[in-house]
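All protein chains but one are shown at their positions in the complex.
Right after this comes chain A.
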Amino acid sequence: MSTLRLVLASLWFYRRTHLAALLGTAAGAAVIGGALIVGDSVRASLRELTLQRLGDVDLALSGGRFVTDGLIERLADGEGFDQDDVAPALALRAGLTAGEGDSIRRVGGVNLFGTDERLWGLLETADVQRPEAGEVVLNGRVAEGLGVVVGDEVTISVEIPSAVPRGNLLSNKDDATATVPLTVAAVLPDTAGAARFDLNPAQQIPPVAYANLDGLRDVLELSPARPSRSIPDGRTGRVNAVFVRAGAAADAADVPGDDAAQALTKTARAALTLDDLRVKLVRNEERGTLSLESDRMILEAPLAAAAQQAAQTAGLTASPRYVALANEITPVGVPEAEIEDDERRSAYFVVAGVEAHEWASGGRQPPELNEKSIVLNEYLATEQLGVTVDDKVELEWYSVDDGADAPERSRIFTVSQIVPMDGAAVDGTLTPTVEGITDAATFNDWDQPFEMDLDRVTTADDLYWEDYRALPKAFLPIDRMRELFPSRYGSSTSILYTAPNGGRIEDFDAAEERLTRALIEQLDLRALGLAFAPVKAQGLEAAAGTTDFAGLFVGFSLFLILSAAILIALLFRLGLERRASEVGLERALGLSPQAVRRLHLTEGLIVVAVGGLVGTAAAVGYAALMLWGLRTLWVGAVGTRFLFLSMTPASLAIGFAISVALAAGAVWWGLRALRDTSVRALLAGETKGETEGGGVWAQRVALGCGAIAILLMAASLVGLVPNSEAFAGFGWDVLAFFSTGMLLLAAALGALGWWLSRRPGGVPRSGFKLGLRNAARERTRSVLTAGLIACATFLLVAVAAARKDPSAGLPELDSGNGGYLLVAEAAAPLPFNPSTPAGREELDLTGPAFESIDDLAAFRVRPGADASCLNLYRTGLPTVLGVPDSQIERGGFAFADTPAENPWKLLTEPLPDANDGGGSTRSTLPVYPVLGDMNTLQYSLKLGVGDRIAVPNDENPTAYFQVVGQLDGSVFQGVLLTGEADFETLFPTNDGWAYLLVDAPVESKTELAAALEGRLSGYGVDAEPVGERIASFLAVQNTYLSTFQALGGLGLLLGTLGLAAVMLRNVLERRSELALLRAVGLGTRRIAGLVLTETALLLVWGLASGTLAALLALWPHLSGRTADAPWLGGGLTLLAVFAAGMLASGWAVRAAVRTPIVATLRGE
């Protein structure tokens, strides 16, 4: 005989009683463990999807920069790589169309890859043949969207890469896109990794198409070409993406990470040539100088910086130059007629900004210049303007970036020096080569980048062009030049190299070699988009998931878990009450209260531990069921059917531990009932029972919790509860909802306890009063039973009431749609601003269909990851939109927790620099304000107002975005919004406008969307109603709610089981009492009515308090326009619960009234 023996004997003897508590624990463990396994499974599935999506692609270079075929060859020749390990490709955004006329179908935002056998060999292609020239291979999503099958023809619209940035004054905007007809050669099955190939992680299948690399390069003029008449200098083949299999270079067991990427980037640096950077060194043998210039016309800031640093290493002196086109220059103070008659003016010439010492290198003294000074060359001053030193001239020009879209600028200068046409003044390298302009024979031959007024061009201009082409006619100090002609693309058009102290370079070959090596060594490859990224490792890291499914399921299972805990406490307590005399005896025999408690706690713990083990096993089944639901019924929440069951021992252990801890707590609570009961009472089979004081306590709970809940509700209604994150991704508003709900439930149950404690006196004249008195007899038991029902009801009602119907929201300024009707996105950015009349004219957005447009906001776009709730992966910097000033002024949209009259204006308020937290060499970094949708900020990016996110990434930040406000339920989910000026500073190369919001009358919706898509089909524009876009986001939320409704159903099942157990226990306890009633003549029906009244009372109280608590807690939501609570369905569910509870009770009564009266009275 031992304590263990006693415990084991008790366990076996009371096995039926324990079984109920065991099942309760099992239910809790199944729910918690299941939730954690769902989390594991989603993570593992996302990981698998990543591996499938990327195939053998471990590292990638896809910064948008076009590199040469030569670089690819040199990389592939590198150590550790096979030729087919390095795959060049084109990675473009395209719009696809199919069909004609009214039946035309479009799919925008398609990831179009130009592929040859090398990329195809790296992908999982499910034996689909790669596309030949003239062919395209689509994935299922694109084929379905276009309604095409193999053999059909589709048209692809892509942006033609431009050497000169699209936004620059001198770029050609007219031929911005190319349209290519291709035949569908194959449709990739969804199971093929190639069907979801995308460097941005997302579980949803993206729109993907593959075209033949060479064919696509021919169209985009990127294929290699030998010199010919049409291409005098020939052309180097280029691609903008390189995908690499680490292959033998990496350990097969590990996914190549940062180290591998850095190693490859180092290899790439060694293999780089100036051609890869689209720069060249131009010799001026006459002056003994070298000049670095770019095909882009302006040197990007990181390149210019490296070029200047390189000079030092190469033993040279560097001087930046900055040139721009002026429209006209005229003398001031000369009559207009004289200017016109004598052609004392000049048009379309270059103004150069140079450093003072460059003058010195020409052997002349630099002039004394102030901000109003200008230096003219002799030709301009003498031959054209007829001015001398100290005369005034007026210069007119277009903004370098805004071009002809903005008004012409002008300024009056004083001529401070006139330089003769020799030396530095006639250095042909001052103006870099711009194809179509600097190489034109005459002005008439210019490839006009904007509508030029050739009437402005004088004969002298023509003659000058013949002799000197684009040689600058006017000079300014470089700083002044940069100030007057600012550009987001850079601040140098070339770098002049001389020997030290302005001396001549004698050995050009040696100098070029030294300079090239030093320049490439100094380059910040990451900033130039030339650093390889470990895309597979990054994808796997992102697969850790932005959406914590385990947390989500545990959170929404909270009430279910609570129900299970209450059930366990109830059942354990019922079991102990039955064994009160046993406990009394143990005390009487000398066991200390602690020993007795330990004995029964051990017994309880063994029960819950076994229950936990059973539940842990059941958790696997439960998780499998949930995953089946997520793959089928609730696929809208996760957007992928590729979910499979996966679990980690830790999840199982945590699920087991939490459920057992909760159940042990419930057991401990059950034991408390015996704590203050006297041994004598226990021996008599009594427990402490209901005390008078309990009623007072219940009253306090009811009043206290009720008051706090009302205060919380009031605070929510008047907007005092912030929407920012409280902790672990939960917002304060969510916490307020749960707290209000819990408090209201506690208040309702306290009220029940209080009411029952009043023990209605007098003769019970009705069955109801007798039932009430019966319920009052075991008050705690009754309150717990009602609580069990109330918890599950709360979850069901809250989930049902939280549904939203976005279609209810018509365009309204202060709503999630901001008053806009349509949202349109372009695959290739529009080169003209469609929000201006001139831009709309250029884009051909004219005619009756477009007259209905009341307002149009055009945003610049820097593509990034999708951070909306549609993406389960953890994302880095999401897509950033540049908000135009007009939108900032217009305001609108619903904001949360953003105290400002027009929160958009927060985007224009500068923020102080931040200390550099990353690896940058700068000590402080600039901080720019951003707005974002609350859902995106809170759940995807884990940011709140005041938080910062690094640009472009945490590893190498160059700036920070600081959240200054949160939009509420807006169309802007998944993106960040920054002011256009800040956007241009941060992302100078993201030209054009690719995101449009259109305000127009509702009735024009369909026609306008079709018209926009039609006219802008070359840019792959996709337009849809803003309401539908918001609806797709809300569909996710509503699907989650369906999932949790199912959990609520499980909770109700537990509740009903608990109710049945309690009623059975009540009836069993009162068997003799009921038998007596039968003996004195009460019919079976009367007795059943008596018991059922008690059940009905508890059921109605539980249902009503759960419903009311949920509705009141959700009052702030329900008062909104888009609430879509399914009242009828919800009501029917509650009715079904009531019926199930009554049936359970009826079953217990039936058992009781079947027992023979005499035997029962004898206590047998």
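Please note the rule applied: a residue touches a chain if its C-beta (ideal position, glycine included) is under 8 Å from a C-beta of that chain, and two chains touch if they have at least 3 such contacts; residues count from 1.
We take it that contacts and distances are computed from a predicted model.
Asks: From the names "Membrane protein YdbS with pleckstrin-like domain", "acetolactate synthase", "peptidoglycan glycosyltransferase" or "Lipoprotein-releasing system ATP-binding protein LolD", which one matches the UniProt record for the unseen chain?
Replies: UniProt protein name of the non-displayed chain: "Lipoprotein-releasing system ATP-binding protein LolD".
Asks: Just to verify: which one of A:L19, A:A225 or A:L683 makes contact with the chain not shown?
Replies: Checking each option in A:L19, A:A225 or A:L683, the one touching the absent chain turns out to be A:L683.
Asks: Which candidate, A:A133, A:A588, A:L633 or A:L717, sits in contact with the chain we can't see?
Replies: A:A588
Asks: Write down which of A:L6, A:A126, A:V282 or A:A1035 is the residue touching the left-out chain.
Replies: Counting the whole complex, the residue in contact with the absent chain is A:L6.
Asks: Can you name the residues of chain A that touch the chain not displayed here?
Replies: Considering the whole complex, chain A reaches the absent chain at 1-3, 5-6, 9-10, 12-14, 581-582, 584-595, 678-680, 683, 692.
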